[in-house]
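For reference, the structure is listed below as C-alpha cells.
Missing here: one protein chain of the complex. Every other protein chain is in place.
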Amino acid sequence: MPNKVLVHALINKNPVEFSCEPRQSLLEVLRDELGLTGTKLACNSGNCGACTVLLDSLPVNACLVLAVEIEGKAVTTIEGISPAGGLHILQQKFLEHTALQCGICTPGFIVSSVALLDRYPDPSEEQIRHWLAGNLCRCTGYVNIVRAVQDAATRLRENY
Amino acid sequence: MQSNSSQSSFRVIGSSPVRPGDADKVSGQALYGIDVTLPDMLFGAVLRSPHAHARILSIDTRQAEALPGVKAVITAADLPDLTEKIASVGKWGRYLQYQNDNILACDKVLYYGHALAAVAATNEHIASEAVELIQVTYEVLQPVLDVEQAMQEGAPILHADLRSGANKSGNQAQTNLASHVQLTRGDVEKGFALASVIVEREFHSATVHQGYLEPQNATALFSASGQLTIWCSTQGSFSVRGQVAEILQIQPVHIRVIPMEVGGAFGGKNRVYLEPLAALLSRKSGHKPVKMVMSHSEVLSATGPTSASAIRVKMGADSAGRITAATARLVYAAGAFPDSPVGTAAGVLFAPYRIENFLVDGYDVVVNKPWTASYRAPGVSNAVFTCEVLIDELSEKLGFDPLEFRMLNGVHEGDQRPDGQEYQRIGFLETLEAARKHPHYTTPLSAPHQGRGVASGFWSNGGGRSSASASLNSDGSVNLVTGSVDLTGTRLTLAMQLAETLGIPIEDIKASVTDTDSTGFADGSWGSRTTFATGQAVYKLGQNLLHLLGERLAEIWQVPTEQVGYADGVFSAGEQKLTFKELAAILSENVPVVASAAVNPTDVGPSFATHIVDVEVDPETGQTRLLRYTAVQDVGKAIHPAYVEGQIQGAVTQGIGWALNEEYIYAEGGRLLNPSFLDYRIPTCPDVPFIEPVIVEVPSPSHPYGVRGVGEMSIVPPPGAIANAIYAAVGVRMEVLPMSPGRILEALWAKGLPKSP
Partner (left out) sequence: MQAFDYIAAKSIEQAVSLLSQHGENARLLSGGTDLIGQMRSGLHRLALLVDIKPVPEVNVLSYDPLQGLIIGAAVPCVRLCSDPAVLAHYPGLVDAVSLIGGVQIQSRASLGGNLCNASPAADCIPALIVHEAECVIAGPGGYRKVAVGNFCTAPGLTILQEGELLVSLHLPPPQAHSGLSYLRFTPRSEMDIAVVGAGAALTLREDGCTVETARIALGAVAPTPLLVAEAGEVLAGRMASAAAFEQAARLAQKAAQPISDLRGTSAFRKHLCAVLVRRALQRALSRANENQVGAG
C-alpha cells in the first residue's frame, strides 16, 4: 500500500487537513478528495490552464503541483473567488459580456484574471492577452473574455 | 389561436439576456461529466494499441486482474456477438460491426490508440497500473496513412471484406476505397471551352481535431436488475442511448442517459467511446458505478478528428467574369472505418456560385488513423478553402474585385444547389454587400508584407427530430423541458422562442434539459439544428399550449373556443378578460396544464457567410500575424444576438487554427507524435485579434421566426480568406493546410525569394 502523507493547508481561507499519496496532484485532491470540482480537469499537463488556482496568490496549474507540496500554504480556487453571497466583479463582467459558452475554461480564466488585476490594475489589451496565453478557450475566440477583463479592470479602479 | 407577434417587432427575440445557468459556470458550480461522483465509485482505464495496424494474436489479462484494487477487466470478448444481428439487417450490419470494433478491437487494431481492453479499479492510479499489466501479442502489419497511397494497388488493406461502393459492375477486389459519390451538371468540357481563363490546383489538408477542452468521459451504473444509467458528456443523450443499446444489445428503454454540462463538443461528442466500456465494467465489477475520463492524449489519438484530404480543383471563367465550368476531385481519409464527410463536402463545395457545368467526384478512403467524426460543418472548411483560392485567382486574372466577382456569380433564390435542391430565400448576396460596405474592406493597409483576403462559404444546416414539453405553474411560470442538449445557450434561446410565442416574460420560463427517461426523443445537438428545429417544436408547443388554455377558458366562460382571443398577454372574449397569470392560477386548481410538440423539419434554411481578413507575413520566418478579422454571416433571425456573435467568433477562431497551425503529425509507423495541446496548436489569446461579427438577417421561410442555424457556418471561410490574404501580402498561393510558417517559407523559396541570409 503506497504511503500516505498528512497535509495541512489553507484552502479558500479555511484550514484543511487531508491525507494523500505523494503521486496525487493538487488538482486531483481538490476535486476528488475535497469535493471542490470548480477547478476543472482538461489536459492535465499544464498546457491549457483550466485547472488554474492561486497558490500563495500566484496563479499555477494545479495539475502540475503535487498535493503534498501545499503543506503550510494557502490555495484559492474558483470557489473562493466570490465574496460571500455574491459574485466577484470579474464573474459579473464575464456574465455581462457573454464571455463564456460551454464554460469549462471559465473558472481558470477567472482565477488567472484575478491574479492579473491584483498586479496590473490598468492592463493594456496586449498585457491582458499575454497574461492569459496559458488559458485556452475553444468556444469564444477570446473576444468577450478580453472585453470582460478590460471592463472589470475599469470598475475595480473606480471602486478604489 | 395565434399569438400576436409580428416579425418586425419582437418582445423577447433579438435581446441578449444572461442565461440563468451561467452564474453556476462562473462560480464553478456547474456540473460537467468530469465532475460526476457517486458512492463506492470505481475508476476505469483503457489499454490502447501502440501500433497503427496489427493483428491481435492474444490478450492475457490475468496479471491485471490479480492486481489488488482491480475489480474487472474487459476485452472485445465481453461484447455481445453480433453475427446473427448483422446477418439479419443486411448492409447496415457492417456499420454495427465497425461501431463495436472501434469500441474494443476484435481481430485487428487499426490505428495508434485503438482500444483493446479496459479495467476498473478502486482509483485511477491503480487502473492505469493494471492497464500496463495486460499482455498483448501482436502481428505488426504495414500501415497506410495517406489517402492517395491507400488507393493504390498493393496498399495494405484494412478490411478484408470491404468492397468499394464505387464500382457497381461487381469488382470484387480488396480495397481501401469505401465509396465514391459524384455530382454532375451540364457538360464540363463545353464549359471549359467557353472559359477565357482556367485555373487548376492540387491541395492537401491535414487531419485536425475539434479541440474541445473537456475530455470524453462517462460514468455508468449497471444495476443488478438490468437498468443501466449513464452520466456523460455528449451532444445527444438519445443518440448515446441508441448506440449503447446496439452495442450491448440491450433495449433502449432500460438505459437512462443523463447528459451533463458539456465542456465543448463541436461534433466530436456524438459517437460513444467510453459509455459501453463503463457499462460493461460496472456490470462485471458487481454493479458498482464506474467512472472513465480520457486523458487528453487519448482524446487526440483515439476519438474522432476530421478528415485529411487531397483535393484537385479546376475552374474556368469567361472574360465577363462568369464561371463557366468547375471540376473537383476530393479524396478524404475516413480513418479506420468508412464514412468520411466527403459526400457532404462534394455537395457544398460550389454551392454559393451559379455554375452551369460541373463535375464533382468524392472518394471515401480508409487509412490507419482514428475513425473520423464530425467537426463543425463536417468536411467543408478544407474543401471550400480550395474553391475560394481559385475564385480569388480567377478574379485577379480577369481583373475583378474579389467581392464583385463573387456577386456576379453568386446564387439567388430559385437557383439550384449542387445537390439539386432549389434555393428558397437566401442571404448570400446580402453578406457580400455587407462585406463590401464594411469599413474594413476599404481601410488602407499601412506596411509591407500586409495583405487582405476575402472568402465566402455555404452551409446547409440540419433539421432532425426534436420534441419539447411544458407544464404551467399556478403563478403563470412555465417549465419547459427538452432532450436537446444545451452546448452553449440553447436552453435560453428555446425559452426565448417560447416566451415570444406565449407572450409572457422570459423570466417566467425555466428551460431544462433532462435525461432520456424524462423527456421526449430528440436527435443530438448537431448540424446547427437546435435553435432551429427544437425551436420549431417549441413554437408548436407554444401554439398547443395557448390552444389548450383557450379551450379551458372557453369552458369556464361558456363560449365557443373560437371566440377566445389572445393578445399581449391577455385572453378575452367579448367584455371578459383574464391575464395569462390569472388564468394559470385558476386552472392550477383544476386539471394540470401540460402540453408537448414534436417535429422533424426537412425544409432547412441554409447559411452563407463572407469574411474579410488582414494579415502580416514575416517573409523571413513565414509567421502570419492576423491584424483584423470581420465575419459577415446571414443568420436568418438572431434570437439572442450576443450568443450568435459568440458562435461566429468561436467558429472563426477554430478556422484560424485550422488555417495556420493545427495538424496531426504522424511518425512513419503511424504513431501520433503530437497528442497534446503543446504541439497540437490551437489559437491562444494573443494569437487572435478582436473578431468583429456582422449579423445579416435574411429570415428563413422555414422557421416561424426566420431562424437559420448559426453555429457552424463561420468555420468555413477562414482558411480561404487567410490564404487569399497571404497571397496579397507576399505573393504566394498556398495549397496546403495548415499554412504554417515553414510551409509559407517553402512556398516563398519555390517562388524564388531568397533564403536568408
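Note that the chains are named A and B in the order they appear, and that numbering of residues resets to 1 at the start of each chain.
Rule of thumb we're sticking to: contacts are C-beta pairs under 8 Å (C-beta built on N, C-alpha and C of every residue); 3 or more make two chains touch, one makes a residue touch a chain.
Not measured: the values here are computed from a predicted model.
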Touch with the omitted chain, as defined above, among A:V68, A:C102, A:C139 or A:A153: A:V68
Sole contact to the chain not displayed, among B:P17, B:P252, B:G669 or B:P741: B:P741
Considering the whole complex, which of A:A9, A:L36, A:V60 or A:V75 touches the chain not shown? A:V60
Under the stated touch rule, tell me which residues of chain B contact the chain that is not displayed. 125, 128-129, 620-623, 660-661, 665, 673-674, 677-679, 681, 683-684, 686-687, 740-742, 745-746, 755-757
With the missing chain put back, which residues of chain A would touch it? List them for me. 2-3, 5, 21-23, 25, 44-47, 49, 52, 55, 58-61, 63-66, 68-69, 71, 112, 115-116, 129-135
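What we mean here is this: only the chains that are shown with their structure count from here on.
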Euclidean distance of C-alpha centroids - chain A vs chain B, Å: 30
Footprint of chain A on chain B - complex, ascending: 16, 18, 22-23, 25-32, 34-35, 37, 124-125, 210-215, 261-266, 293, 295-296, 487-489, 642-643, 645-647, 649-650, 652-654, 676-678, 682-686, 688, 690-691
Contacting residues of chain A [partner chain B, same complex]: 21, 23-24, 28, 31-32, 35-45, 47-48, 50, 77-79, 81-82, 87, 91, 94-96, 98, 100-107, 110, 126, 128-130, 132-146
